[in-house]
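Before anything else, here's the structure in question.
A single protein chain has been removed from this complex, and every other one stays in its place.
Chain IDs A, B and C follow the sequence of writing; residue 1 opens each chain.
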Amino acid sequence: MIRVAVQPGVIDVAAEYAAHDAGGYGASASFVGRVRGDDGLTELFLDHHPVLTASGLEALAGEAGARWSLGALTLIHRVGGMAPGETIVLVLASSAHRAEALAAVEFLIDRLKTDVMLWKRETFGDGRAAWVEQREGDHKRAERWG
Amino acid sequence: MIRVAVQPGVIDVAAEYAAHDAGGYGASASFVGRVRGDDGLTELFLDHHPVLTASGLEALAGEAGARWSLGALTLIHRVGGMAPGETIVLVLASSAHRAEALAAVEFLIDRLKTDVMLWKRETFGDGRAAWVEQREGDHKRAERWG
Amino acid sequence: MSLKLSYFAWVRERMGTGEESVTLPDDVRTVADLILWLAARDDAGARAFAEPMRIRAAVDGHMAGPGAVVPRSGEVALFPPVTGG
Partner (left out) sequence: MSLKLSYFAWVRERMGTGEESVTLPDDVRTVADLILWLAARDDAGARAFAEPMRIRAAVDGHMAGPGAVVPRSGEVALFPPVTGG
């Protein structure tokens, strides 16, 4: 059971866990990324492509499903404006085997940074606003997966 | 905030997540291990040492805290008898950085298999019961962490 | 025939719009040609495409390098390197 979503609304992590868990697989791994309020950040805005962002996530989910034996996979990315503490991304993978669930989550979060059409803009309390530049480290982590 | 527990009672994953999340860190990674009902298994029993099992978990949590910069860590292991689908272990780590949260969770679940005084006995529907033998693969994974 | 161009992140901001339809001159054949054409077209284009090396493109939903052929109809998306996750 694969669930992929790109949504402007709040990600309800508890509800997604409950929906995902239905199968009762032996091992579930997850990653939750939240907006950090560092340096006085007041808003994070994520720009996205109305079609290609979702199809990019679906392609990544499909690739994870091909690489590892997964019973269930949830991959949800928020877009638009959000406040510090709010959830940007949720990755949740279940498998009979812990190594597969953990590897799938790590693969997905790494590749999300470099392969999916999403762009972050940070706004700070003093009025500054800037688009986030891609970091070299993100590419290094994503490239580990070949 | 480190929370470590060894408990005979059901692990309330949602409540543990809610308690853990209080700080609002940027990245949270988790692992949930559940009893698998493979081959007609009806009960999993975990034997433990009344003192050393908890101190072993606390030592592992401390080692993870020394290796990675973690804002919060939850490490809960159930003991005693449990049914298929029930949660055996919950690992939840939060950090400002995703790589640290993910690595800490993987480290903890790998080392839990080899370093903490816990022993599994499986009972099957046909009456067979047997203590689980340690697997070579578990040692290989645990040794990656040096 | 017209081609849909869509812009994202600071490319969108500098262009002052998220999308437009254009009819390309015959000599605009590749993604690199398209970027140079937009940069020369007006002030907004000059600001958005001053540094072509910082621009990525997707043609009809697939990532495309500077030498990729631009279709006469369909969609070309132009944007900075992605920063999701």
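Convention: a contact is a pair of C-beta atoms (placed from the backbone, for glycine too) under 8 Å apart; a residue touches a chain by one contact, two chains touch by 3 or more.
What you see is a predicted model, and the numbers here were worked out from it, not measured in a lab.
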Visible contact partners (per top-of-document touch definition) of the missing chain: B
Of B:H20, B:R36, B:H77 or B:R98, the residue in touch with the unshown chain: B:H77
Where the unshown chain meets chain B, residue by residue: 33, 46-49, 51-52, 55, 77, 88-89, 109-110, 112-121, 131-134, 138
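Rule of thumb we're sticking to: only the chains that are shown with their structure count from here on.
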Both-way neighbours, i.e. chains that touch chain C and touch chain B: A
Of all other chains, the one whose Cα centre sits farthest from chain C: B
For chain A paired with chain C, centre-to-centre distance based on mean C-alpha positions, whole Å: 27
Where chain B touches two or more other chains at once, by residue number: none
Chain C: positions in contact with at least two other chains: none
